[in-house]
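Just dropping this structure here.
A single protein chain has been omitted; all remaining protein chains appear in their positions.
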Amino acid sequence: MKNLRFGQFAGLALVGSLALAGCGSDDNSGSGGATGGAGDVACFEGTLNAEGSSAQKNAFEEAAATYNEMCPGATVNYNPTGSGTGIKQFIAGQVDFAGSDSALKTEEKDGIVETDAAAETCGSPAWNIPMVTGPIAISYNLPGVDDLTLTPDVAAEIFDGKITTWNDPKIAAVNAGVELPATDIKVFFRSDESGTTENFTKYLKAAGGDAWSYDPAKAWPASGEGKEKSSGVSEGVKSTEGGVTYVEWSYAKDNDLGIAKIDNGGGAVELTGETVGKAVEAAASDGEGNDLRLTLDYATQEAGAYPILLVTYEIVCSQYADAETATKVKAFLTHMASPEVQQGLEEIGYAPLPSSVEEKVTTAIDAIS
Amino acid sequence: MSSAQVDHAAAPPAAGVPTPSAFGEKSGGRAVKDVTARVVMWLAFGIAVVPLVWILGSTLVKGGHMLVDSVWWTNSQSGITSRRVGGGAVHAIQGTLIQAAVTAAMSVPVGVLTAVYLVEYGRGRLARTVSFMVDILTGIPSIVAGLFIYALWVTTLGFQRVAFAVTLALAMLMIPTIVRSTEEMLKLVPNELREASYALGVPKWKTIMKIVVPTAFSGIVTGVLLGLARVMGETAPLIILGPYTKVIATDLFDGLMATLPTMINQDRTEALQPALDRVWGASLTLILLVFMLNLLGRFVGRFSKVKG
Partner (left out) sequence: MTGRSTVDEDPRHPLGGDRASTGRLGDRIFGGLATTSGILIVVLVTLVGVFLLWQAVPSLLKNEANFLLSREWSPSGANPRFGILELAWGTLITSVIAMIIAVPLGVAVALFITQYAPPWLSKPAASTIDLLAAVPSIVYGFWGLNIAGQYFQPVLSGIDGALGWLPVFEDQGTSAKSTLAFAGMILAIMILPIVTAISREVFAQVPTTHKEGALALGATRWEMIRVAVLPYGKPGVISAAMLGLGRALGETLAVLILLSTLSANADWSFSIFNGGSTFASRIAQGAGEFDTPQKTGAYIAAGLVLFVVTFVVNATARIVIDRRKAFTE
């Protein structure tokens, strides 16, 4: 009898949940705090689809959420499946634009030249527009050590497993006055392929000199313990005394991890929105016209510039076959590049675009047709 | 469960009573072994229950408050970022139910017909091969099923990763469970029923459709529900074939569709409490859904005209 009643209950509940599911709503307005002010935003009606890098996911979603608050008729979807997949989908014409941690490749890789393939899909050159700058933090877990400075070659040796304890003389040499414990160093790396790993290894290669012998790659080439995604590495460091990793700023902040200052030779630089902006500003643009691919100078010795960062590009067609799509893309990207949105990003672990870059970005977006 | 009663009736003779025994005289050592074995068995059951209670307890404590909020059952995650509290899981619940329904719609005919073939028609080498392949299909890891459909649907046919591809992979996992449970039920239908039907001149296919399958019907339904319960919690094919989305989607062939497993998989990679709460909430919802299907399956099984 008891089972009988259970069964009836289960049946009812199942039917109930089906009924509930039938009238679900996508309208969550009013449940989040609006950050961006209602400026003069161009609204569109309909849906815009983008896919790609997970590094810019939080920034993108924040921008999409604020855009949606001002333009209730517009839906902007972003699927953070990864830069490679995003570009692949863009080339296949499946999404309106892609987000990527690196600009479209101009040389052949596995039989495809991304720039050419994208241009073919668009029927016009595809542009790389830098939109979100995400600093990478060298995060550590050392109770009692709030202030840690690393130079590129010391960082390289730590991440290569050559320096194995925190009180190693080489670390002590760049941290005068800091009492370092004898804890073993445990390096955590991203086990999945990621743009974060690629940019961090680019930094170590460029700034670390002879201390780093590996080529930059999306898959971690050196030693350590592999964890899945940013959440995995930050969780690993958080739960392991002596742990150290490279991770997006937001994860380091959210997990209350220690963040090392970086000294490329021009003095220790703390990671702030301002110091990152300075590094982006110093980056050389090597694209033509409105194709704004940036070459970051990881080895920069400029005082007050934080050198380890990753720029996420929005990859768009310069001329969309469908004028309506062009309007949508322009409207949303204009909003995302606006100072209101960019300033709000610092709170969630990204750095705002410096105004000189923002100007170029706005010009490029305006030129999309 | 007749064994338990037998054991009680045939309890070993009380110690001290001299019994001529093929196992030798009752010695202290044997009694100790017997008691030890009894303790070990009870202990084993106790150990097995610990993880169940623990995991259900954690999920309930950490996810329960999410389900109490009515928004959970009415809203999607649209416009909600990982830093914001709010939104619901209706997009994922709906996606899971839609995909389950489509999966069932594909698997049930194939599964039941295959079982009918094996029980009513199959003879010889082909039947043995089919039966063997059903076993193999039962054992195919879900990630391999996902990879196969990816190779077929995306790489070869050039289609997109859509909900329908997910249901194809899930159907591969569901078909063998339906075949096996239906087969068992059909075998239980007494031959006298078939004989009586044939004797009345009813053709074989009508006998199967009107006599055999209806007799075994509730047993078959039970098999289908338990099979559904199994595939609903599958995640591996979904991370290959069905990326997550935050909005409600109902189109099987275009765009992405969220499900509870992919919602868990997405939010578990966030560091902040709102996202973690959603992981536990979605886990609890999924477990409840699967439990309910299980209970419903057992409940329907009670009405079965044939008993296993």
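As written, the chain order gives the labels A and B, with residue 1 at the start of each chain.
Here, a residue touches a chain if its C-beta (ideal position, glycine included) is under 8 Å from a C-beta of that chain, and two chains touch if they have at least 3 such contacts.
What you see is a predicted model, and the numbers here were worked out from it, not measured in a lab.
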Which residue of A:E45, A:D184, A:D256 or A:E324 touches the chain not shown here = A:D184
So which of B:L67, B:A89, B:A165 or B:A236 would be touching the chain we can't see?
-> B:A236
For chain A, which residues lie in contact with the unshown chain of the complex?
-> 81-82, 84-85, 87-88, 109-112, 184, 186, 189, 191-193, 217, 219-228, 235-236, 239-240
Note that chain B touches the chain not displayed via residues 1-7, 10-13, 19-23, 26, 30-31, 33-34, 36-38, 40-42, 44-45, 47-49, 51-52, 54-56, 58-59, 109-111, 113-114, 116-123, 126-127, 129-130, 132-145, 147-148, 150-152, 154-156, 172, 175-177, 179-181, 184, 186-191, 194-195, 198, 203-209, 222-223, 226, 229-230, 232-236, 239-240, 261, 264-265, 268, 279, 283, 286-287, 290-291, 294, 308
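In the analysis below, only the chains that are shown with their structure count from here on.
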From the C-alpha centre of chain A to that of chain B, how far is it in Å?
-> 39
Within their complex, state which residues of chain A touch chain B.
-> 3-4, 6-11, 13-14, 17-18, 20-29, 31-33, 49, 58, 61-62, 64-65, 68-69, 75, 77, 79, 81, 94, 228-232, 234-235, 250-251, 254-255, 348
If you look only at chain B, which of its residues touch chain A in the complex?
-> 71, 73-88, 90-91, 93-94, 97, 160, 243-248, 255-256, 268-272, 288-289, 291-293, 295-296, 298-300, 302
